[in-house]
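One structure is given below, represented as structure tokens, and several questions about it will come after.
The complex appears here minus one protein chain, its other protein chains still in place.
So that you can tell them apart, the chains are marked A and B in the order they are listed, and the count of residues begins at 1 in each.
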Amino acid sequence: MSRPVLARRDQVLRGGQPLAFGVGLLVALVVGVVLLMGSGHDPMRVYERMFDASLGSSRAWSVTLNRAVPLGLAGLAVAVAGSMGLWNIGAEGQIMAGAIGATWVARIGEGWPGPVLVPAMLAAAVVGGGLLALGPAVARARIGVNEIITTLMLNEVALRLVQWLIHGRWKDPDSHGFPLAPMLPEQGRLPNLFERAHVGVVLAGVVIALFGLAASRTAWGYELRVAGSSGATARYAGISLQRKILTVLVVSGGVAGLAGGVELTGASDRITEGLSNGFGFAGIIVAALALMRPSGVAAVALLFGAVQIGGQSIQTMGVSSSVSTILQALILFGAIAAGVFSRYRVEMVSGDAAEAAA
Amino acid sequence: MNETDSTSCSPTNSTAHRPPAVELSGIWKRFPGVVANAGAHLTVLTGTVHAVLGENGAGKSTLMNVLAGVYRPDEGEVRIDGTARHFRSPADALAAGVGMVHQEFRLVPSFTVAENVVLGAVDRIVRRQSIESAVGDLAERFGLATDPVRPVWQLSMGERQRVEILKALWRDARILILDEPTAVLTPGEADELGGVLRRMADDGRTVVFISHKLHEVTGFCDEATVLRGGETVAASLPVDGTDASTLAGLMVGSAPMANERPPPCVVGEPMLEVEALSCLGDRGLPALHEVDLTVYSGEIVGIAGVAGNGQRELAQAIAGLRPTTGGSVRLGRTDLTTSTPRQRFTAGLGYIPEDRIGVGLAPRLSVTDNAILRTYTSHRKGPFLDAGAATNHCQHLVDRFGVRTGPLDEPIAGLSGGNLQRLLVGRELSDHPQVVVAAQPTRGLDVQGVKAIQDLLVAERGAGVAVLLISEDLDELLMLADRLLVMHDGRVVAEFDPESARRHTIGEAMVGHASTGVVT
Partner (left out) sequence: MTEASVIGLLEATVSFGALLYLAALGEMIAEKAGILNLGVEGMMAMGAVTGFVVALHTGNPWVALAGAVAAGAAVALLHGLFTVVMGADQVVSGLSLTILGIGLAAYLGKGSVGRPAGAELSSVDWGPLSDIPWFGPVLFQQSPFVYLAVVAGVVAWFVLGRTRLGLALRAAGESASTADAAGHSVAGLRLGAVAMGGALAGAAGAYLTLSLTPQWAEGIVAGRGWIAVALVIFGAWRPGRVALGSLLFGMTLALKTRLQTFGVDFSPILLSMLPYLLTVGVLVAISIRARNRPSPAPAALGIAYRREER
């Protein structure tokens, strides 16, 4: 009896990752057609609307870019940790922690002018996100506690911290009893860039570019690569693993915190429990699709931003916004599959132990 | 169909009319770049302990993996009890009664001994007490002292090996292959194992025992087959009538050793001075006990020993990769005892770790990234790495040491073992070290690779470098070393002059019988 197995290709297919990405997109769109027809819609019209609303005009671009900002920063946060082989699954919570930090600054700095207040808020956001990552970072560096689970758990803690604040201390006295924080002051908002796009777009672009540069060109990035490739090699090269793990996870948390700060000051009126909006989890997918490379993160974030904005726009046609959520997951699954097949091929073997080619 | 289990028969008298338990003939097995078996043959009689001897790379393991169904031979025939067999998996071989104990154990550390033994061969419902007592009975029957209730992670290597043997016995393997079983054993454990194997043979089973250590063969084996270069050079020699030096001669071939030795160099100042160095092993137990050694400029000092007697820890402690619990390491006049690995390298200590990939080289990084692993701090412009300088450095290494590689910015994964080692050794030698610690530098390389690395080490010695060479290949040590130290149980127990020392005497020192050696 013969059965199919995956056999490693001698040579990885050239341009595998962009290709895989394209295949993922294609898979998602095809499955999307099925879903849309299943709910009685014309897929072509829906896709056209999605495209128009996300990339069809400068206004559409501005909205998409705004959405790409938290996705890109969250993706970068995951990629920074991922380049060292660490998983920061806590971006969702760190976004919240960043927003808490920024809101806290906005509360104490009520009369501050915008050019002071906004940077202070963003700095506090970075600190907030970094602080939430500090515990998992120390635990991982010192006693080897698996960071996947600790960061994941702290997501829920941060979410509840926000709930607790807006149900209690930070509740707006004028909110008629609703658990709502007060609106941010006008000078606590990011200035506009064009149409709906805010300055956060530039900020995120710069931060991603800087990390890209740091990762590929600096000694710091080099050490990260070595440590990510093999811990024992890093020690052999004289790189302190503990310190690297600690700094990388905290920096990763800080970047996610910044995503929260930018989202708060750029796209939201106030801190809410829905602020992180799945950006942290989407960021993991973004980073995975970008193979943990900052350069790829920006591109993938833009595409996911477009899919999300396009997905929102079709609600007016009576299509569930969940279609865009499904599309995002399918892009990833499709891309993973394509990525696997760029490295492996299917072979039929007779049912025996394949020989280990020593 | 055949009643080999009748305990009354003694091993040798009943075999006359029965086909041999194992008959391998004309076995060829090729791997990319290597011919591991070139028409090897082997015949093992039922109820005997049969040694398969040969130096590292002689093709012993490959031949045994063919017998155990792990590899399929390119050519040749496998007969078990007279019947031709075409094993397609280890399970096939087991069904025919052939079980193998590999060098790397396949055990679940968190399972108990009994659970490990019965895994894959047990009733649908597992009754803990009954499997524990059954495994206990089996262990007792063959003198394999183990506690079936204990989890495997608590066991010593010797105990784990007994569990592996029990696994094969539990599945009623009538032919048991052990791949270098004594490599992980203390001498006491090795003797015990000998007793167990004898008992199994007396029970009517057949044992094939792979080794490159002569004294074991003479201890408890009935017959020996010697492999060299993938071929059988002597088949089924009765051990009783053959003396050890004959076997040694067969293993190493006829070329006299002395001719191959490079001429000695002028020995200079003491360069590497290790005093009373102690450290712990991976399991937190003392692995090195106050080791003293000195390597002078212009000499190669060899370290011989059975694997696991502190050689690995010694290298790591000198390189700064393992914390020490006492003693000192000096390089020339510099005390390195508390220095970091990087400081040691800068001070002139090159280190070739025994784990090439994963310690010496970072697997997923490019050739260039790996080439600058030790020196990247000097290729900096502010916070940036000078990519041009790094590439130049790498190109220089590749050219000088003849590393055959693709584009330098591609991952090293595509390089062959020999080229990986050239890159690693080249990197460690390129910064003009004064001392080089080389741990198993030629292990697993093909003939050309071995020669290239050995030549490099000899050239270093010629340039006045002090070389500490740790190897499990005694021939290599006898050929290259100016002085030979033997380690046993974390101590240096003997020193020999490689030109005059007898292998047999060195071997005795390696297993702790150092009475005849020139003890330091």
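Just so it is clear, a residue touches a chain if its C-beta (ideal position, glycine included) is under 8 Å from a C-beta of that chain, and two chains touch if they have at least 3 such contacts.
Note that the structure is predicted; figures quoted are calculated from it, not measured.
Only one of A:Leu55, A:Val157 or A:Ala299 touches the chain withheld from this view, namely A:Val157. Set against the missing chain, the residues A:Val30, A:Val116 or A:Ile149 yield one that touches it, A:Ile149. Considering the full assembly, B:Ser110 is the residue among B:Thr83, B:Ser110, B:Ser378 or B:Asn392 that touches the omitted chain. One chain of the complex is left out; on subunit B, the residues touching it are 90-91, 94, 106-111, 115-116, 118-128, 153. As for the chain not pictured, it touches subunit A at residues 5-8, 35, 39, 87, 89, 135, 139, 143-146, 148-150, 152-157, 159-161, 163-164, 167-168, 278, 281-282, 284-285, 288, 320-326, 328-330, 332-333, 336-337, 339-340, 353-354, 356.
What we mean here is this: only the chains that are shown with their structure count from here on.
The distance from the centre of subunit A to the centre of subunit B, with each centre set as the mean of the Cα atoms, comes to 47 Å. Interface residues of subunit A, counted against subunit B in their complex, comprise 214, 217-220, 222, 225-226, 228-230, 232-238, 350-353, 355-358. Residues 31-32, 36, 62, 69-72, 88-92, 319, 321, 340-343, 345, 351, 353, 355, 357-365, 369, 373-374, 376-377, 380, 383-385, 387 of subunit B are the ones touching subunit A in the complex.
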